[in-house]
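Removed: one protein chain of the complex. Kept in place: all other protein chains.
Read from first to last, the chains carry the letters A, B, C and D; within each, the first residue is number 1.
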Amino acid sequence: MFSYAVLSGITLGGMYALVAMGLTLQYGVSRIMNLAYGELVIVASFIAFVFMTALGINPLIGLLIIIPASFALNWVIYRVLLTPLVARAKNRGMLEVDSILATFGLLFIVQGVLLVWFGGNYYSYDFLNNAVDIFGATIAANRLVALGFAVVIGLGFYLILTRTRMGTALRAVAVDPTSARLVAIDVNFASCFAFALGGAMAAVGGVLVSMFLTFSTSMGVVFTMKALIVVIMGGVGNMLGALIAGLILGVAESLVATYIDPGLTIAVTYVIFLLVLLIKPSGLFGRAAS
Amino acid sequence: MHISAKLRLATIAAATTAVMSTATLFGANAQETYRIGYAISKTGPAAPGAATSTIPNYEMWVKEINDAGGLQVGDKKLPIEVVEYDDRSSSEEAVRAIERLINQDKVDFILSPWGTGLNLAVAPILDRAGYAHLAGTAVTDKAPQLAKRWTNSYWLLGTGEQYAVELAKFLEGLKAEGKINDKVAMIAVADGFGIELSKAGREALEDRDFDLVYDKTYPLGSQDLATIVNDIKALGADTFVAFSYPPGTLGLTEQSRVLGFNPKVFYAGVGTAFPLYKNRFGDNAEGVVSLGGASEDDPKIADYIKRHVEFAEREPDRWASIVNWATLQSLQQAIERAGTTDREAINAELAKGGFDTILGTYKPGDQTFWQVGQWQDGKFVGLAPTDMEGAAELVFPKPEWKAAQ
Amino acid sequence: MLDIKKLSVSYGKHAALRDVDLTVDRGEIVVMLGANGAGKSSLLKACAGLVTAHNDTRINLSGSELTALSAHKIVEAGLALVPEGRGIFGELTVRENLALGAFAKRAREAEKQNLERVIDLFPKLAERLDQAARTMSGGEQQMVAIGRALMSNPDILLLDEPSLGLSPIMTGELFKALAAIRKTGVGVLLVEQNAHQSLAISDRGYLIENGAITGQDTAKALQSDPAVQKAFLGLGAA
Amino acid sequence: MNTEILLSISGLHKAFGGLIAVNQMQFDVHQGEILGLLGPNGSGKTTVMNLISGALQANDGKVVISGKNITNLPAHKISHSGIARTFQLVRVLPDLDCVENIEAGLAYRTKPLWGDAAHAAALELLDRIGLAKQAHTPAGDLTYIDQKRLELGRALALQPKLLLLDEWLAGLNPSELQDGIALVRKLKNEGLTIIMVEHVMDAIRSLCDRCVVMNAGAKIADGTPDEVLSDPEVVRAYLGDSHA
Partner (left out) sequence: MSILKPDFIRPVGIGAVIFAALAFLPSLVDSYYMSLAISIVSFAVLATAWSMFSGPTRYISLATVVFFGIGAYTVAVLGEVLTFPLVLVCAGLAGTVIALLVGFSTLRLAGVYFVIFTFGLTELVRQVVSWYEVNVTREMGRYVFLDITQNDIYWQLLALFAVLLLTGFILGRSRLGFALRIIGEDETVAKHCGIDVTRVKVALFVLSALFMTLTGAIMAPRWTYIDPVIAFNPMLSFQVVIMALLGGPRRLLGPLLGVIPLTLLFEVLTASFPNHFSIQLGCVFMVIVYLLPGGVVGLYEKYRAPKKRVLATDQNAKTGGSTA
């Protein structure tokens, strides 16, 4: 029982982390508090659904198209919608308020377009749902795939951000955009790149999540909020932090469901989140407020 | 040159709009249409439910009547004109939209919104303004009191107790036959609907000497139910009951399949009777039990399903959709019987009942429809009340889950 | 090498700099003296592209026009600024800070040599390469900031009050280092409160007051100028 | 000279992580004197000021004013015990006008002023610091020098017994410096006790009755300006070899 609870918690946490990691990049590096994030997750879910049901393309193969497409889409969003806000913001606080307002509008537009195309119905499809036994517990293969992606993306980006020139540059932009300009980093480009990359990761999350969750056009907000919780709890801009925060929440949820009361699973994630913030106001791996 | 062309276009557009709006104004004055209004959740958490059970029915009903030339009112045929709003799944929006329909749009009749909370929110306003309220998608234990409180209101899906008791009676029969043991595992979504049904279910099952080996709730919005299924699997219950919402229903089914949890009776819903469920699980839906049901052999029902598929490009759900459709048929007949657009006359006809619908001879508010149903050969047939005409035999035990393709 | 003509900068209606002309040659240290708020920092920021100068301003580095370039391109052109308050990346390690210094394409090829050069200049950094920069003392942070600027292989180095927060001994080392940097042919433009020591290593100096240049001369001459002594070398009498 | 002790600091200790910023500091400030707190940048002078004013919490040690222990009290309580300060980086309330900036100092002191009384008092004080004309200018629009004046005015509005000036004279041009020195001297003559952190030697020599010199968080000299400025250790650590 315990091993099952932990294992299923880890897969659940992997999903949380997966969905959150793009946002931590967007918010951490590009400083865009993207309230439309969840909608872009859902868009990817719908595309995966269409690929699977109408075109017969397996979602994992679909990723080959969806990742570059969403990267491009988010690139355009940043260039067209967000660059003017970045340019006019005198400080981080102003950009935060402006980006909240602008992406709030974007949220409605994306949701509205989805609604016109797909209606308000629930959607779900069947892919990789066979059971896999590991460590004596049975888990659906699609969840393991999602977990695998989360770990690979989390660790991979951790390595990229810490070990490569471009990654270090992205972190430099996150730490201090003004100084980053002084070392020849094109901050606008880097922000745009990070935003687009974050968007591509949101799409990966959306595709993988759609393999095992029922979704509808109005569910984007749920993902945005979960992602925000994970991002803030893990420390803004910290990929590994997001991964660990996601896993903590997933395992806690699962243990509470098994040993206390499934009715408290969501409550417990918020309790943990609030406690983390009260004890460490900048998140598990966040730097002290500057 | 360029500018003047644009200007001309704009002028033409403006003129057209003006002409059109005056046209509608005159049209409304001359009472050549019957104005139907509704406010429904096109966005927000209630949108999926509304899109499944209610909106296609409303739209199909209007289209069918208008295609046939309109409603027969006396010796005239009145086409239906629709005013619709999005209540955004919010009680406050719903209240305002209904006020707007009554006072601004002055519609002749108002169709109900989707869901218990929204129907309750608008009920007092409809009552005060003298509109009948055919609440097609509200399940509330207070249904009988509400019907008394607001005399023109009809709570068509009945009380949670009815479903729970009918299910318990049905299970009692199986137990008596020695088909299932006395252990039941029950899970409910922590929401008005889930709690009402689980509360009634708990009482009804315990009255019938069932042992509730698992009796918990999960929060609305929680989709990961793997641990719950895993816990229940170890308890040896022959009967699994989930009073859940569609995402949960699908999640529970999914996890039961993955974990190889094969109770003899697998009951889950809302959502099982949705076309989504069959599309999603295919053959694996076979034997799953839930609320609702349809006598699919009945030509009227079969015809309704066929028309629904043609109109909405998907099947109707086998629970609230059918009740909703029967209600709309009743409304149409009440108007025709009244022979006038006068609201009070129509209300009086509605109260009389005796309409010919897909649920047979129907009186709104009298719950004569399937409370327990089961997927059998791709059809969601009615099982209970067992004394209803066309009650199907239970497929027992539920076939084991097949591996995913 | 660096040739500034008619540099003007305004914030809103407030003019921070008015028609400033200034030159720095290869291998030369030039110091700017002036009160707080006189516009010294604005001048350096304008050169580095962090604030926008008026349209008729011309800033030219070895023949290439910097005026309308954005900050990262100015670094590519060979101008590096060590900003006031250092502007290092506190969360990043010293090694990462220095590596970022060589982010400019012009610096990538010579990254290794430049790193060696910086370590030679500030041997203390060698022991601290994997430490997060913010955990270091003020003096060490200043070394990182200067080291990072040197990593971009600049033709000209701008420093905004580099001795701020440094102990006098550290300050001494800093000025020695600047003298060493000059020897490699890099031009240095220095804004300093510590007029005494900065004049001692400088070749020339400018006086700036309320956004305008009010005087310029060789460092020697400035040191003996009574007005300069009164305004900036008050403690020379000690 | 008045020898009554107004403020007494003993064993004051403050560390940031591993870095010891203030190490066993100890000194007294006498009623009515101007004490100069000198030392190289980063030697811990501002930290001492922050510990006295309650902007920071000490790890150890004691701060006593007029016999009252105020160690580690919250800043607002310390201000109520008669200490006011200016900041190293000038801090005005940028969106408020000058009158309001002064009223901020008047409205929450031990004997608060509010409404018309505060307005009148604020105008009077503005006049005293030479900002009467700018009474309704937002503080953020003032020049650097005027912001410094305004900040001092706000501190004075608190009617402190002890005024902490953190590099208040820094960045003034020579003529402004003379005005500034005159103003501080006037405050002293009105009976105010002052601790000033300062680098401007002219000011120190002409204003300070006594100087405490810090280096690396610790006190290295204490005496009249002439005494400390010729102390070899001070010359070595603070003034530098070139001044020896």
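Of note:
Basically, a contact is a pair of C-beta atoms (placed from the backbone, for glycine too) under 8 Å apart; a residue touches a chain by one contact, two chains touch by 3 or more.
Since the structure is predicted, the reported quantities are computational estimates derived from the model, not experimental observations.
Touch with the chain omitted from the figure is made, among D:H80, D:R128, D:K161 or D:R236, by D:H80. Touch with the chain that is not drawn comes from one residue among B:A97, B:A164 or B:L205, which is B:A97.
For chain A, the residues in touch with the chain missing from this view are 27, 33, 81, 84-85, 88, 93, 96-98, 100-102, 104-113, 115-116, 221, 225, 228-229, 232, 236, 261, 263-264, 266-267, 270-271, 273-274, 277-278, 281-283, 289. Listed here are the chain D residues that touch the chain not shown: 16, 19, 21, 41-42, 46-47, 50, 53-55, 74-76, 79-80, 84-85, 87-96, 100, 103-105, 107-110, 112, 114-116, 138, 140-141, 144, 147, 154, 158, 171.
On the side of chain B, the interface with the absent chain consists of residues 42-45, 84-86, 88, 90-93, 95-97, 99-100, 102-104, 116-117, 120-121, 123-124, 142, 149, 190-192, 194-196, 199, 217, 219-220, using the contact rule stated above.
Rule of thumb we're sticking to: only the chains that are shown with their structure count from here on.
Per-chain CA centroids place chain A at a distance of 42 Å from chain C.
Averaged C-alpha coordinates give centres for chain B and chain C that are 74 Å from one another.
Not a single residue position of chain B touches two or more of the other chains. Contacts from chain B toward chain A in the complex involve residues 41-45, 47-48, 50-52, 55, 89, 187, 190, 216-219, 221-228, 230-231, 234, 246-247, 250-251, 254-255, 257-260, 271, 274, 276, 280-282, 403-405.
Listing the residues of chain A that touch chain B in their complex gives 1, 4-5, 8-9, 11-12, 111, 115, 119-126, 128-131, 138-140, 212-214, 216-218, 222, 253-254, 257-258, 261-267. Across the complex, chain A is touched by residues 48-50, 70-73, 75-76, 80-81, 83, 87-92, 96, 99-101, 103-105, 107, 148-149, 152 of chain C.
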